[in-house]
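Selected chains only, in their assembly positions.
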Amino acid sequence: QEIPSTKFGKGIFNIVGKDSSWTMKVGARMQFLTLASWENDHGELTNGEAAFLVRRARLKFDGYALTPKLEYKIELGLSNRDMSGSSIYTSNTPRFILDAVMKWNFYKNFELWFGQAKLPGNRERIVSSGNLQFVDRSILNAGFNIDRDLGIQFRHHFNLTDTFIVREALAISQGEGRNVTTGNIGGFQYTGRLEFLPLGLFPNKGDYIGGSLSRPETPKLAIGITYDFNNNAVKTRSNQGSYMLTENGFYETNITTLFVDAMFKHKGFSFMGEYANRDAEDPIAKETDGTPTGQVVQVGNAVNLQAGYLFKSNWEVAGRFSNVDLSKSITGESLVNEYTLGLSKYIVGHKLKVQTDFTYVDTENINSRLAYRLQFDIHF
Amino acid sequence: QEIPSTKFGKGIFNIVGKDSSWTMKVGARMQFLTLASWENDHGELTNGEAAFLVRRARLKFDGYALTPKLEYKIELGLSNRDMSGSSIYTSNTPRFILDAVMKWNFYKNFELWFGQAKLPGNRERIVSSGNLQFVDRSILNAGFNIDRDLGIQFRHHFNLTDTFIVREALAISQGEGRNVTTGNIGGFQYTGRLEFLPLGLFPNKGDYIGGSLSRPETPKLAIGITYDFNNNAVKTRSNQGSYMLTENGFYETNITTLFVDAMFKHKGFSFMGEYANRDAEDPIAKETDGTPTGQVVQVGNAVNLQAGYLFKSNWEVAGRFSNVDLSKSITGESLVNEYTLGLSKYIVGHKLKVQTDFTYVDTENINSRLAYRLQFDIHF
């Protein structure tokens, strides 16, 4: 007894309950990664490292319950990297759940989300890890993204003109990141985001997909601005990074994060750019008597610029420049510039693809590094 | 290719194998919880706390294999709270499996269960966390329940008269709780339970479901008595709580737990009451030389009484009084009284509901507390 299903890449199951009382799409995806890197000691490659990794393995369930106005999404991470970050703040259990969120379209264009979901932060972060243009996200994202959190979000969108679309999002979150079970420490985190799509919607939601796989015939542009205020934040990267512990609790300071990002696509060409800035009221964590604890908020700026061209053959060549410039006087971190050249073969779009990239990492005052990565993606 | 399924709330899949050689129902559920609490410092509310939580996220598989006489049930907990309790006794792995049990109807009304399942303990514990009348269970349950364990259970039932049903259960377990991989420490745990249903079966198994959602036309009553003997128990709450470690092993003492409980329903009205008592041969854990280790068995009594009325509109108002009275001389714990007022809207029964409750916690000699909770439940 075989069970018929849809085409490859469209979900394992697409279930519709009796009388259309509910739906569920079940998807799964995996990434197999090989990587190698070397230190560049004045032209000589030394300290080579290599690794094989099941980089990501995910299960995704989404659909609606009772009415199309009440949607849900659950995403689970099965690989060891997916689940990492276990601590006393997560009941010493792996961070198995990525998303677990209800989306209620309670009135016209208004949606209320509750549960755990990605915050309306930088574009690169919101693009699914299964839809990236390179093997993985940039160092801007690694250092500045505000990932997922527990709380509520309001979403709204409207048309300024026939083609000019504006989206607004507001989130109120615990402010310590995903899967936290110990309740809210410090104050809440408030995130606002505005998005402008002056030239109309991207085909196939391409404003949040890497590469120009839908090859829009007319130019498409999306611009986004996020302002995030983490009141009495207790972690070094707003709701990410490590907890700033003191002898009798946590060091608390207000942290703000700003993102400005853009996506542009036309035919096979795509461009994505991001700017990030983090600031803190007092970035140096201190004991109650004023002694520094050694922890500091990772304040500074970063830029990420990437562009690619997708050939008719579904081979894509892409380049990326990323720059992270943390405040050296506060964090002690050096300026980093990364230059990446990527090559992708989209066999079935992002659903079955092979991607490879080569990165040159130039860090101030230390030896540069070279990194090579090869990744295979499969999405059911 | 869409896969048709049943109505919302009746399972994601209801599979029947060829020639009815097996069945499987696959279900999933989630609870999204928001909570806030305050200390009542002589009329002033201080030390406010708030949290968002994916409280529970579960997957359930049940059905039969080969013959309807051989049933199985597997339940997995995906949320961080569900999986908590990892320790060296669980191979330092999360407690992912809740139930994993075979139920073999080997002769007439007799069933043999083996694997991990809920013990035949207090009624409130056996009621699924997806079928509760309030946002969560009472402090009686928190302090006295005997949860799940690994071992075997015998189950039997018979009719005393046409309507008077009697059920018996006997369990033999390791006695250290669920997911233990280090074998049995101390002696085994023996649990016996008797249940009396003098007025016939509740519709839709309502004796183990919170609220009177089936609104029985005639009064229905269930009374249960559990006696649990944990031979050479090594944990502070029988098979729950923490291990009573000594310098060269474990402190062992016999612990008994007694539950008397009742459920009554008539039309929209429901009442559930429970009494619990824990005693130990020698509750104070000692080293072999007689020095107390600091750990003590949590001996004492508790009462939980709750009642609710379900309106035609499927709104329910319910009240609860809970009292935990641990032996102060032994445990040092103060008497606690809790008063809870709950309001529930059952949109699709327990399958899609919103529940909220307000609790006043009155603990002897310390400031009282106020707690507010709001929870959304969805069950596929």
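Think of it as A and B in the order they're written, each chain with its own count starting at 1.
Convention: a contact is a pair of C-beta atoms (placed from the backbone, for glycine too) under 8 Å apart; a residue touches a chain by one contact, two chains touch by 3 or more.
Because the structure is predicted, anything quoted here is derived from the model rather than measured.
Of the identical chains making up the complex, 2 are displayed, while the complete assembly in this file numbers 3 copies.
In this text, only the chains that are shown with their structure count from here on.
Remark: chain A and chain B have CA centroids separated by 38 Å (rounded to whole angstrom).
Per the touch definition, chain B reaches chain A in the complex via residues 1-8, 12-13, 18, 28, 30, 32, 34, 49-54, 57, 78-81, 83-84, 86, 94, 347-348, 352, 376, 378, 380. Chain A meets chain B in the complex at residues 1, 3-6, 13-19, 21-22, 24, 61, 65-66, 72, 74, 76, 90-97, 100, 102, 114-116, 150-152, 173-174, 179, 181, 183-184, 188.
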